[in-house]
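Only one protein chain is missing from this complex, and each of the others stays in its spot.
Chain IDs A, B and C follow the sequence of writing; residue 1 opens each chain.
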Amino acid sequence: MMGAPATATTTVRRRWRPDLASLAPLIALLLLLVVGTLVNPNFMSVDNLLNVVTRCAFIALVAIGATFVIGAGGLDLSVGSMTAFVAGVMIMTMNAGSGEPAIGTLALPMLVAVALAAGCGLANGLITTFGRIEPFIVTLGTMGVFRALITYLGDGGTISINTQALRDFYRPVYFGNVLGVPVPVLVFVIVALIASLLMYRTPFGRHVTAIGSSEDVARYSGVSIWRVRTLTYVIQGLCVGIATIIYVPRLGSATPTTGLLWELQAITAVVIGGTALRGGSARIWGTVLGAIILEVIGNIMVLSTHISEYLIGAVQGIIIIVAMLAQRALHRRQT
Amino acid sequence: MMGAPATATTTVRRRWRPDLASLAPLIALLLLLVVGTLVNPNFMSVDNLLNVVTRCAFIALVAIGATFVIGAGGLDLSVGSMTAFVAGVMIMTMNAGSGEPAIGTLALPMLVAVALAAGCGLANGLITTFGRIEPFIVTLGTMGVFRALITYLGDGGTISINTQALRDFYRPVYFGNVLGVPVPVLVFVIVALIASLLMYRTPFGRHVTAIGSSEDVARYSGVSIWRVRTLTYVIQGLCVGIATIIYVPRLGSATPTTGLLWELQAITAVVIGGTALRGGSARIWGTVLGAIILEVIGNIMVLSTHISEYLIGAVQGIIIIVAMLAQRALHRRQT
Amino acid sequence: ANAQTMAVSIPAADHGWTGGVVYFTNREADALRKAYPNLKIIVKTSPSGADQASAIEDMTSTQKIDALVVLPQNSDELTSTLANVKKKGVFITVVDRGLKDTSIQDLYVAGNNPELGRVAGEYFKKNLPSGDIVVLRGIATVIDDQRVKAFQEAIKGTKIKIIDMQYANWNRDDGFKVMQDFLSKHKKIDAVWCQDDDIAVGVLEAIKQANRTDIKFVVGGAGMKDMIKRVADGDKMIPVDVLYPPGMVATAMNITASNLTGKLPVRGTYILSAPLVTKDNAKEYYFPDSPF
């Protein structure tokens, strides 16, 4: 209908340029792998690498949820305590069951874990959206609440799976593998796949980054802010629930220290993965890489032989900063 | 072309409405004072109240610095570890001196503390601005570094002031008072006064909130972003230095757990005080009130008799959320 | 008889052992309230040294306290605070972590951290003629430091070599993680000393996963019921445990209460030993109801 729609520009198919920002964490990871190999030849052994990726499953799962929350401009500090609380309740449900362990024995506790975690997330979401309080404060508050509840439930001590049979039955959920791929790895890859489908291919995912980049614009475009924001917290809860399900079989117990500082690690994984803390972008796979990077750094620290155990924290801190500087530098060079 | 630009309207300035948000933390504090009195009549005793405001001095001081950093859109997670590190070095300097304690014996360590803390802040600032990395990552890194350094310096143990004479000589800096006002209270009030002068009455303060609100606008307006931002971290360092000077005489030692989670408390104080985490506003007095609020909540927890030890964290978390909800509700009613 | 008040200040339940401390404190408080109707008992937990100093200030400034039982987060940090309380004439019982200035404490119930390290070291000395061992430390604190130093002292001059040492923060998850990495790093480990039973839980799980047979035994510490049970059951991997009972706080409260009510005037120092729990004596130390 309109005069001369600049045909020239539309016909020139734009070259597909890889999103360099999303490659950055990959580059950082590769650098770390090189460093690891230099530090200790055992680093590259299959066993060690499998240990590391299996271990990072919890933080990866929690951080995938955090990517939704942070992408929408929110924050959730309660995830670590939530894990502990959910793990405690899950084990208690398990212990309440009786008889020979069977799939059914596990199904209910697992369901309870996921539902409870989703409920905790819902609470975070509703308080944040309807109370209009900074999510920092809300989730700091619920962090205290969840942590206190697990301490209370366990009388300040440990809540453990009470029969060895049940423990052995549940064990493969952390220690087992499918065609050589450890179960936790399988789980977080599947969750990341679903999450990226949700984030990049559904209206909901669009709305998440929309409210993260401008709440006003989203509101004027008919996006229901409270619904989307609350859902991000529910998704965070679901991810915590799944993380808990694969956490419990590892040591068979929940303690007041379970999940301590996971919130910090999850946020770090998200940020290393390239998602901005101020919201508006969300990189699911970057987050997964971020979680792996964190775990690899920890692993390198233990495998290295020359660092005083007192200074490990310092070296770890410096490596994180240097890795970020390096990926920033590479990134700037290429654009 | 058009007649008479209605001259009448040009002189009628729109009403300027006072900033109710700044009253909100005060309201929350008053509510808490009522709760405290109900919980335990001794709460309102002069001794108890003096204890509480004296104690909140550390977090108040650190949080005043954090108000600058957050106001400019930054974040500093390293303050707690920085306190530990600075306290350790300060005590070692003190112990290195010899002879009868005199004013001079303290002057050098104090100077060292302030200079070292400012230097740590400078490092945070320069890495953030020149490295262009999220401050979350930078200060998470330096948090690990400072914490490791204090562990290293103390060989994993405690660094204590080594003579009783020195301890006694230094004691009044925390336990003393001037005309009935405890020294720490005096210090944080003076620092808050200076900070609010700096924030509200100097071009620098203007620039802090300007870059927090929009870095681009500030840049176009000729504000040197890196200089202002780096300075906010230096100010944060100075505040940590001063907090350390009054912290050391209280417990007389520095340990690897000194200042643990202070960053979280400082940020919480800032947010409760009404400064938005995304930057662009800065309420020094709100922050001070926020720090007092946090300490009062802790105090009420200790004075209350009916709460299970295990649930204190939960009650504390709920109180923070409810206090925020209450001040938000009051605030909305009035506008 | 006039009512008296005893305040108890202990660390918050932030890991297994402190959880046990809180449990035993509450249990003892209930028992004492029954035994001495005129005795008022206040229990407060604190998450850090500074908080503990604050809590003690708060308790003593808002009410009259006759006795204070305190298990310090860090004794150095509490010295001046307790000196102040002492000036008010309060009877002070310090548990586990003694003050440098011993004139402040009326009663000291010592758990003796170096002893825990020494006893473990002696066991290694006796049962491992030579070999490579790894050590998993707790959280960087004085307690941890004392234990490790004493352990090193005890194995001095033997052919036992500590080939690696890392912090595992007195918790299971870190124990598991660090041990997994130790196993990747060292092809041969003869034994593990991990100072704490929580860490031991993680260590055992990591060894089980790796199917390694070179590790002859793991020695923890503290006396967690699960571990005591394994010792009693004759588990090869956990031949012994070094007791460091969180219940020591109950002992201290009990003696202090007797003292207050005039039944048993006592001052001085009680040193609880850190006995080695073996298959033979494990039954004595097994409390299935404890959360720890």
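Here is the rule we go by: contacts are C-beta pairs under 8 Å (C-beta built on N, C-alpha and C of every residue); 3 or more make two chains touch, one makes a residue touch a chain.
Assume contacts and distances are computed from a predicted model.
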Complex member absent from the view - protein name from UniProt, among "NADH-quinone oxidoreductase subunit K", "Heterodisulfide reductase subunit A", "Xylose import ATP-binding protein XylG" or "Sarcosine oxidase subunit alpha family protein": "Xylose import ATP-binding protein XylG"
Listed residues A:T37, A:T202 or A:T305, member touching the removed chain: A:T202
Positions on chain A where the hidden chain makes contact: 1-6, 9-10, 14, 17, 197, 201-203, 206-207, 209-210, 213-214, 216-224, 280
Residues of chain B (touch criterion as defined above) contacting the omitted chain: 1-6, 9-16, 197, 201-203, 206-207, 209-210, 212-214, 216-218, 220-223, 280-281
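Throughout what follows, only the chains that are shown with their structure count from here on.
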Interchain centroid distance [CA atoms averaged], chain A/chain B, Å: 30
Residues of chain C touching at least two other chains: 13, 22, 137, 140
Where chain B touches two or more other chains, by residue: 151, 155-156, 309-310, 312
Chain A partner contacts - residues on chain C that touch it in the complex: 13-16, 18-20, 22-23, 137, 140, 165-167, 169-173, 176-178, 180-182, 184-185, 198, 201-202, 205, 209-210, 226, 290-292
Contacting residues of chain A [partner chain C, same complex]: 40, 42-43, 45, 47-48, 51, 55, 151, 154-158, 160, 175, 250-251, 253, 255-258, 260, 298-299, 302-303, 309-310, 312
Residue ranges of chain A touching chain B (in the complex, touch as defined): 127, 131-134, 136-138, 140-145, 147-149, 151-152, 155-156, 264, 267-268, 271-272, 276-278, 308, 310-318, 320-321, 324-325, 328
